[in-house]
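With one protein chain removed, the remaining protein chains of the complex are shown where they sit.
On to subunit A.
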Amino acid sequence: MISRDWYITKSNKKINLYRFWFFETAPRLAFAPPQPGRGRPSSLQKAIMIEVTDLTKHYLHAGSRVAALSAVNLRIGQGEIYGIIGRSGAGKSTLIRCLNLLERPDSGEVRIGADALTAYSERQLQQRRQRIGMVFQHFNLLRSRTVAANVRFPLELAGGLSAAQMDARVDELLALVGLQDHQYKRPAQLSGGQKQRVGIARALANHPDVLLCDEATSALDPETTDAILALLADINRQLGLTIVLITHDMRVIRQLCDSVAVLDHGRVVEAGKVLDVFLQPQHAATQSLLAETGLGQAALQGQWRERIGTPLLKLTFVGEPALQPVLDKVGREAGLRINLLSGTLAEIKHTPFGLLLAAVVASDVEVQALPAIFAREGVRCEVL
């Protein structure tokens, strides 16, 4: 969904200046054309940007050690949008805070680019953090500063720029997030979505190579969430920035992310491309998260099979087949009587996909042959 103020951002001429300016640091990705359909596979195969190895973290709770993270491993490619999803208490917040070492893990290694952060001194870490942007659920803006001064804040921290250079950079950033007209306002005068735009502009100030988003849209209404997600997607496309976000909301993963890791009780129980994880969830935690989005056909299966009394098919359409009358075609050719039980058509990152649950009246032999027939049409068929 594209909101109105999103257009303001896109049509603003300053964006092109910004792109041009960025040419020096990220030439390939800055001009990578948006590819509707299949995401950006070429950039995804690039170098590993973030590598987390055997990360473990415990808390002391009521005198006993509680594991917040147990042997977490992650590999996040450069330019990728990587989602980490889990229920509250799963360890998401701890994990993202371990990526820039706001929290020190008990053991394990965190690498960002070529830098092994876990081996850094506090001073080195502070230097490096200037180029790791972070966006927060509750925005965490300085109430004592105007919008422009908030965006300027990280530039002041880093030093090295003249006042005029800082002002110019602030103007660029405010244009990027579409807040040029609000620069003299205080955070208290802004809406939630505007506050988060300030937070994003601030996080981008020192040309980070990684952007960490800690439940960045959880405090926003659905429409504003869509606008912020669109902004993040655009920033990822324009700047080639690697984005890691944590969320409890499957919708955020579906709309924005290339890859996803599912966190449950401090462990990564499932990880992979969003499409794969969504359509073939392996772990119970993933299935239950998906069930809430209406994509969780798993929950339906047991309930209906006995009452219907015929074999059930779960059909998964990805890409073009989702838009074609495949079911009708196969049904006619194989002479099947099909009873459609439920269905979904949706998009994951511009890739359409469909999920159908259908009952078929057919012999066991015929049913056994169905997966192969559907496979020829590019549709995955599972007999339940």
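We adopt the following convention: contacts are C-beta pairs under 8 Å (C-beta built on N, C-alpha and C of every residue); 3 or more make two chains touch, one makes a residue touch a chain; residues count from 1.
The rule we apply is simple: contacts and distances are computed from a predicted model.
J.: The hidden chain: which UniProt name fits, "Methylmalonyl-CoA mutase", "Iron uptake system component EfeO", "Deferrochelatase" or "Methionine ABC transporter permease"?
T.: Result for the unshown chain: "Methionine ABC transporter permease".
J.: Tell me which residue among A:His58, A:Arg186, A:Arg251 or A:His283 touches the hidden chain in the full complex.
T.: A:Arg186
J.: Any idea which of A:Ala116, A:Leu157 or A:Ile308 touches the chain not displayed?
T.: A:Leu157
J.: Among A:Gln127, A:Gln165 or A:Gln280, which residue is in touch with the absent chain?
T.: Per the contact definition at the top, the residue touching the missing chain is A:Gln127.
J.: Counting contacts across the full complex, list the positions on subunit A that touch the omitted chain.
T.: 100, 102, 125-130, 132, 134, 136, 138, 140-145, 153-154, 156-158, 186-189, 202, 206, 212
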